[in-house]
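Shown here is a partial selection of chains from the complex, left in place.
Each chain gets a letter, A and B, in the order it is written, and its residues are counted from 1.
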Amino acid sequence: MRIDGRKNEQIRNVKVTRGYTKYAEGSVYIEVGDTKVLCNVSIEDKVPPFLKGKGEGWITAEYNMLPRSTGVRKVRDIARLKVDGRTMEIQRLIGRALRSVVDLKALGEKTLWVDCDVIQADGGTRTTSISGAFIALVDAVNKIHKEKPFKVYPIRNFVAATSVGIVNGEKVIDLCYEEDSTAKVDMNIIGTEDGEFVEVQGTGEESPMTRQELNELLNLGEKGLKQMITIQKNALKMDALWIGTGE
Amino acid sequence: MRIDGRKNEQIRNVKVTRGYTKYAEGSVYIEVGDTKVLCNVSIEDKVPPFLKGKGEGWITAEYNMLPRSTGVRKVRDIARLKVDGRTMEIQRLIGRALRSVVDLKALGEKTLWVDCDVIQADGGTRTTSISGAFIALVDAVNKIHKEKPFKVYPIRNFVAATSVGIVNGEKVIDLCYEEDSTAKVDMNIIGTEDGEFVEVQGTGEESPMTRQELNELLNLGEKGLKQMITIQKNALKMDALWIGTGE
């Protein structure tokens, strides 16, 4: 039995609130257990310098924990004049995850700014951010699409994320903070509706993992991704992504 | 008639949610119209260097707007490596307002960290922050007081804030963003339950104001502060602050 009574392959309760703030083109408040993240997607009609004139778009993500999203108050980055290394790592991960399912050429010369602000952290903030940000991204893209349809709809696939790990010798899914802090192995898995992997980020810092352990964790991760993508579809009230041309 | 149908001396609807996050000693989500601010108060058992060994406590405030709390996405301070000047001005104001009603000697060698993170901005974020942060501060102080009573209860008075201004020739209270951006005069008023003023910050940048206009605005402000303090009391389910010794 897990600390919060869940089964090993059971993810935490998820609650998705779309349209959470009124200005962002896509705004999702996602709660996975006690982890709560506000994911806002903003659209800007220009691209970073390295893409200028290439007819392609870009997706960039920023991740931030509010100071008291954690048990001990976390000093703001600006007070130290440095972005925390972990924050950097996570926001790069979110950006890669979302770009992997978006056709940046179809998007055209736009930048989608994805802001994931953690309101309360209880483990899995990076996977929660990805799963929630994808929903906000769909809302933002659809907002444009309704006003002025894309020739090719730019989102190619659903993408979601979950964590798996080995806790007290058990392979479990979607670790809460208390599990995470005692896990022997901790792995973040990001994948699509088609069962393909976008990124597998497994860390066995405390103790390495065998090939067999890795395989079992991947099996578990696949189950979690399916659950999460179903939740995304329900929240979006969509069975499938918009298909084909904008006409 | 005002843009949102309110009367001149009517503040916007206020909603207060206490205990919004689970870690902070005091955590209040306050909504004043469409302005929404998360106010978290954290307690630290040490004081800044300039107070070490003096037996006094301190209250320090940080204010921050989430990037998409506004109509156009605001670049994070850390991306520019600079705290925005307006942010600095506001967080200093919040700190002064709260310190004015707290007996820092009675508080003892503790620092209260007040984090006001604006989730959605529609005018009056600084006054909303002060009004909400006071409630969170009471919760945080009472949490300590219940565990280990203060000899003298350190909060001396209620404090709240509101804005007043001259919009289209009318003197109005609690300006929303649209009113604020066309106001001839804009003034923030911070005061106590006893009808005393803690800070009066009036700016007539567009056009100066006469002494009579100032007086009428102060009258209006007094009405708004009363309404806001009543709301604070209802939210806290208290008629008065804890009185006397902790015994």
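FYI, a residue touches a chain if its C-beta (ideal position, glycine included) is under 8 Å from a C-beta of that chain, and two chains touch if they have at least 3 such contacts.
Just so it is clear, the structure is predicted and the values come from calculations on it, not from any experiment.
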item	value
Whole-complex copies, counting every chain including the 2 in place	6
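The rule is simple: only the chains that are shown with their structure count from here on.
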item	value
Distance between chain centroids, defined by C-alpha means - chain A, chain B (Å)	34
Chain A contact footprint on chain B (complex, rising order)	21-24, 27, 34, 36, 38, 40, 42, 44, 62, 64, 66-71, 73, 76-79, 81, 83, 113, 115, 117, 119-120
